[in-house]
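First the structure, then my questions, so here it is.
Missing here: one protein chain of the complex. Every other protein chain is in place.
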Amino acid sequence: MTDMLFKDSEKIKVKVGTVVFGEGAPVMIAGPCAVESIEQLRASIEPIKDKIDIIRGGAFKPRTSPYSFQGLKEEGLKILKKASEEFSLPFVTEVVTAEDVLLVAKYADMLQIGARNMQNFALLTAAGKSGKPVLLKRGISATLDEWFHAAEYVLKEGNQNVVLCERGIRSFDTTTRNVLDLAGAVFAKQNTCLPVITDPSHGTGVKSLIGPMIKASNACGLDGVIVEVHADPGNAVSDGAQSFTPEEFLKAIN
Amino acid sequence: MTDMLFKDSEKIKVKVGTVVFGEGAPVMIAGPCAVESIEQLRASIEPIKDKIDIIRGGAFKPRTSPYSFQGLKEEGLKILKKASEEFSLPFVTEVVTAEDVLLVAKYADMLQIGARNMQNFALLTAAGKSGKPVLLKRGISATLDEWFHAAEYVLKEGNQNVVLCERGIRSFDTTTRNVLDLAGAVFAKQNTCLPVITDPSHGTGVKSLIGPMIKASNACGLDGVIVEVHADPGNAVSDGAQSFTPEEFLKAIN
Amino acid sequence: MTDMLFKDSEKIKVKVGTVVFGEGAPVMIAGPCAVESIEQLRASIEPIKDKIDIIRGGAFKPRTSPYSFQGLKEEGLKILKKASEEFSLPFVTEVVTAEDVLLVAKYADMLQIGARNMQNFALLTAAGKSGKPVLLKRGISATLDEWFHAAEYVLKEGNQNVVLCERGIRSFDTTTRNVLDLAGAVFAKQNTCLPVITDPSHGTGVKSLIGPMIKASNACGLDGVIVEVHADPGNAVSDGAQSFTPEEFLKAIN
Partner (left out) sequence: MTDMLFKDSEKIKVKVGTVVFGEGAPVMIAGPCAVESIEQLRASIEPIKDKIDIIRGGAFKPRTSPYSFQGLKEEGLKILKKASEEFSLPFVTEVVTAEDVLLVAKYADMLQIGARNMQNFALLTAAGKSGKPVLLKRGISATLDEWFHAAEYVLKEGNQNVVLCERGIRSFDTTTRNVLDLAGAVFAKQNTCLPVITDPSHGTGVKSLIGPMIKASNACGLDGVIVEVHADPGNAVSDGAQSFTPEEFLKAIN
């Protein structure tokens, strides 16, 4: 293959503020699935702020049903920016359409492209043009090759700041929400020039499995994890069942 | 569920020109994967024009690699329009981003939303607002429920002209390109108010299986099929291996 | 490949009593999942006896849990034999271990090897040695190639009387119990010398889909279907939800 993704023998390091992906130490990203208010975000981050490197939180939420909560949109971005400044931590947030890239890039330190949009080529191209660091999740049944080519759409625009994120693939067994393909993530690390992290929260969907998968992900040399933490999971607008409380998070990473 | 998709006891009939999906007789859609020139399109359609109801052809092509042919874009739409008028047959063509919906809708009789974009919610919403008939393909590993909710994004905008299209799901066996989930298509027909067709070309990816799957699809009461036909598959810019020649098509549907 | 399965250009016809698989007309096999009593079997078969060619019924039942009903064993075989004589119809029944092959072969006209045992090589070899016609179900996630090689274990013993049966593969969507891989069945028919049938009852697990799948299977030229019919599905010891009553069966095949 002649793709840029594979061309470089040199591994790419991706900087997000002062945080660097690909330098050996795994990066810890945590926060709620969806941003609901500044109070919710503060309560979720304050207890864990010394243990994390980047805040996550969704302002634009792609949802299976059009009648589900779709996110606070620009209001959510402002809340994330405020929390980011208060805690002196950069933040990553999802962007779901090409048209929103400039708006989200105005606030966010890193753009997340979600599993459903992994082959939304207009969005990938726009994210590439923005020059912003991109966190590219693997599609729920994307082959490794399709994932790598999706990254290539960003790189092709001159933007090498791409971090790959394995977030679980769909299998025949619904005991766990998805199957975290840890070996696939290691394969991505070995066969591309990009940093690779995992998402044990979506990757398992079962709270008791998240801690062990964080440890496993770090043990096999990957570049970080992204974890859902919510001050009050029972009342979260989305993904409550797989969200840690801050206390559970601290216990899980010990 | 309170979705519009399931609310109506009355089945929806979708009109595309004088063609109607959902009236009992299966609709036949055929044509090349990608439009390459007016000559290629004429040569592909002329021999089969009496056996088909709608022309298919791609002007905007979503491709796994950014370096693959991405389609003739507006030039392709003009070629499709020309052929449509010459043969007095309406045409369906894929639209891949929300921004292109108005442009494509200016030419096309029916908008196709492809498998990769089944959860591109901005695109679904824009297609809904356009009022044009929509051919909504099932995602390659979408559950039936996710597919139905994707349709709901179109219906929610007041556009009931949606035809569902099963085009094969991803499995563990690569002998066939995908597994055509014919029973899933029948389930969709029984449990929603929308017409449902199948795509045996993508659904199998094996030429010798397309004819039997057309017969099977029609036998179980579905509303039509969409088939790839190319005058010269050996030189097609995409999907040549699974494309019928016009002669093979005529033989397969006999 | 040099396997016997593919060597012959001539298609094999498999005779079970006076019934022949592979002669063009699809063979209809029907009956209850498990044999419970002669009364239950009579009540299940009597109303449909003119519409079927072979009786099915399980005497040895492989079950996921050791605490589930495992079948009437030899007593079940005797009941099947009795019904077979009363209705002048041959019967097929499952054998689950190599040691039972001789016992089952003493009563049955055709031995069924189930999906769980598709790679039970001792059983395949014993069935081959018995010389009896074998109905070989595809494993729930067996590739087509693995299925063909399983058949080869029977043929290798000099027994060419093998009928392949596609019974649904495991997918990511649990709306239907399995996904009936109809195109895979046609591929088996085109690429081996053996007759191929389908099992729409297990292949879908949804009663309303069985009738359409029988029609689809017949329309694409396969050699028959096997269908669960039970006089009183609500009180069946297994698989009641996907079993037709005799009346539903008659309506479905009309």
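Here the chain labels run A, B and C in written order, and each chain numbers its own residues starting at 1.
What we mean here is this: a contact is a pair of C-beta atoms (placed from the backbone, for glycine too) under 8 Å apart; a residue touches a chain by one contact, two chains touch by 3 or more.
Just so we're clear, the structure is a prediction, and the values are computed from it rather than from any experiment.
Summary of contacts with the chain left out: across A:Gly203, A:Pro233 or A:Pro246, the touching residue is A:Gly203.
When the omitted chain is restored, the residue from A:Gln40, A:Ser217 or A:Ser238 that touches it is A:Ser217. Taking the complete complex into account, A:Ala183 is the one of A:Ala25, A:Leu102 or A:Ala183 that touches the chain left out.
Within chain B, the residues in touch with the undisplayed chain are 141, 170-172, 174. In the full complex, chain A contacts the hidden chain through residues 141, 143-145, 169, 171-173, 175-176, 179-184, 186-187, 190, 200, 203-204, 206, 208-209, 212-213, 215-221. Within the complete assembly, residues 2-3, 62-67, 96-99, 116-117, 119-122, 125, 140-141, 145-146, 149, 152-153, 156, 170 of chain C touch the chain that is not shown.
Everything below uses one rule, namely that only the chains that are shown with their structure count from here on.
Under the contact definition stated at the top, the chains bordering both chain A and chain C are B.
Between chain B and chain C the CA-based rotation angle works out to 180°, given as a multiple of 5. Highest C-beta contact pair count among chain pairs: B-C.
Homomeric contact chain A/chain B: same residue numbering on both sides for over half of the interface positions. Note: centroid distance chain A to chain C, computed from Cα atoms, is 48 Å. Inter-chain spacing, taken between the CA centroids of chain A and chain B, is 33 Å.
Each of the following residues of chain A touches two or more other chains: 141, 170.
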